[in-house]
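Contents: one structure, followed by commentary.
With one protein chain held back, the other chains of the complex are shown just where they sit.
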Amino acid sequence: MSHAFFTLGEIVTELGGDLIGSPEVSVFKIAGLNQADEQSLSFLSSSRYASQLTTCRAACVIVSPQYREIAVARGPTILCPDPYLYFARLTQWWSRKTRPPSPVGIHPSAMVHSLALIGEGVFIGPLAVIEAGAVLGDGVFVGAQSYVGPLAHLGARTRLAPRVVIHEGCSLGADCIVHSGAVIGADGFGFASKRSEQQPGWEKIEQLGSVRIGDEVEIGANTCIDRGSLGDTVIEQGVKLDNLIQIAHNVRIGAYTAMAGCVGIAGSAEIGAHCTVGGGAVILGHLQLADHVHISAASVVTRSILKPGQYSGIFPIDNNLSWEKN
Amino acid sequence: MSHAFFTLGEIVTELGGDLIGSPEVSVFKIAGLNQADEQSLSFLSSSRYASQLTTCRAACVIVSPQYREIAVARGPTILCPDPYLYFARLTQWWSRKTRPPSPVGIHPSAMVHSLALIGEGVFIGPLAVIEAGAVLGDGVFVGAQSYVGPLAHLGARTRLAPRVVIHEGCSLGADCIVHSGAVIGADGFGFASKRSEQQPGWEKIEQLGSVRIGDEVEIGANTCIDRGSLGDTVIEQGVKLDNLIQIAHNVRIGAYTAMAGCVGIAGSAEIGAHCTVGGGAVILGHLQLADHVHISAASVVTRSILKPGQYSGIFPIDNNLSWEKN
Partner (left out) sequence: MSHAFFTLGEIVTELGGDLIGSPEVSVFKIAGLNQADEQSLSFLSSSRYASQLTTCRAACVIVSPQYREIAVARGPTILCPDPYLYFARLTQWWSRKTRPPSPVGIHPSAMVHSLALIGEGVFIGPLAVIEAGAVLGDGVFVGAQSYVGPLAHLGARTRLAPRVVIHEGCSLGADCIVHSGAVIGADGFGFASKRSEQQPGWEKIEQLGSVRIGDEVEIGANTCIDRGSLGDTVIEQGVKLDNLIQIAHNVRIGAYTAMAGCVGIAGSAEIGAHCTVGGGAVILGHLQLADHVHISAASVVTRSILKPGQYSGIFPIDNNLSWEKN
């Protein structure tokens, strides 16, 4: 974290909350209750950690009103209805204040085709490639060595980290973030067997569709979203995907669904809105998940799930002797 | 899909099949039975979908002879022995007709070593790197920002999407396709423990082998195929690998085997020909799979499988209450 300090007064002026204590107190960093020292601003995000509150050394803690008494007894306190959400906004504000402002302009080493449309206030980093017909909205940030294919669209303020690939014709909405190594719009995995002609092998099915991604979607490092075979692969607004996730062709993911790392979604699966999928889970092809379905980490979804709820299927781990006995 | 239209007459002239109906009818897109509208050409790939045939609104459907009567009753029909294979070839023809022709030439920003051997009709995209001694066959396509290491060989017409890495000395046959982010020929994971010398840690085993890939192999986005430790990692002709697959050192994969996304194959495993491996499956090291073995998605192969057939091992998913009870 960059070195900087802010007064509690500045923070509540910017982010709200009721400050109990001196607005002149300064904080130099944000830290969890256990890691916090006398220069830290900390927060209580869950009742699970409430016991850490009394021993926490932070200069100030952010708590919900139910913890007012305990918090104030130990020192300066910011009261707000949802400390974790407050903390999230605090990190954003902290980042804006302490990180250098995002650069603007096209690096001379970037290869920007003359038929690309580039909005206002765009940054295109060193050795990036922007192909013919690509459209970059205002305030778009293209990191070093990224590739934006022909006719791809990036909505306003969308940010590509270094070394992202957006293939031909794929579109992202506004305010998306795509992390390094992500590949949007590679061919889906589609082949027809030549068995009926008594020949070995596979005939490629050209993937004629594309990928359409809504606003405020975040896509993790080295995650892949394949283009559709005939229609499009669709990621609705507000979806959050972690690293090393595979989204196969023709998948549809509903708004605000979040998936942790290493998840695999097979072709043509339809995932509802407001779902969560734990790390390493696998969802087989052509299945449907209703809205508000939550899949535990490492579970394998082999049938459609049409009722909201939490679903699990993990083989329990044990020491080797016990496991071999079972 | 690009906007274009073709008559049924053109299509059967090019791809064969018996047309029942007017050759003057035009189609503007290819679509599944359920998605098809009056401008679509559709196809019945499996008897599972036969019930959708009568209600399908497509301008024409491609069916096998057993569905002739139902299909003709609803309108123009193309009869052929294997509609899914016909559909695959239709997508290829459609793609050739509607996508811009592949460019030829070396982009001025590409770094092509003077000791690389470049065939006829080759394309090398912007900011690609071709190292000394690399050999690119006729018609090879190297996407933007790809890297072809020293002494690597790419067979005729092999295509690298943008941002592929082919390491030193690795060879691909003719007509291969490698998708963005794939890494061919990184070091295998090999270390010897220093325990016997009462020291902590690991001594690296230099990976002195390479990767040899046959003709017509397709390799998905961000998939990794490691170089062999002493001999080579071998991928035989016609193998199809989806995205985010890990192929460890010294693995051998037999001809025409296909693997879905997120599969992991540990070191020195030998997979037969004509196998399929479902998404997320793991095959442990030093195992053998016979030809025509089929592994279900997310299964873990812990022993050699010497008899053809379908094999599965997935823990069933359930709602959380039931799962915790079990």
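Think of it as A and B in the order they're written, each chain with its own count starting at 1.
Simple rule for what comes next: contacts are C-beta pairs under 8 Å (C-beta built on N, C-alpha and C of every residue); 3 or more make two chains touch, one makes a residue touch a chain.
Model, not experiment: these values are computed from the prediction.
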Residue of A:Asn222, A:Asn250 or A:Ser268 in touch with the missing chain, whole complex considered: A:Asn222
Candidate in contact with the missing chain, chosen from A:Thr77, A:Gln145 or A:Ser171: A:Gln145
Missing-partner contacts on chain A, residue numbers: 1-2, 29-32, 35, 81-82, 84-85, 87-89, 91-92, 94-95, 107, 109, 125-127, 144-145, 161-163, 177, 179-181, 216, 218, 220-222, 238, 240, 242-244, 255-256, 258, 260-262, 274, 279-280, 297-298, 314-320, 323-324
Touch list for chain B against the chain that is not drawn: 111, 127, 129, 131, 145, 147, 149, 163, 165, 167, 181, 183, 186-187, 189-194, 196-197, 200-209, 222, 224, 226, 229-231, 244, 246, 248, 262, 264, 266, 282, 284, 295-296, 299-303, 307, 309-315
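Simple rule for what comes next: only the chains that are shown with their structure count from here on.
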Gap in Å, rounded to a whole number, between the CA centres of chain B and chain A: 27
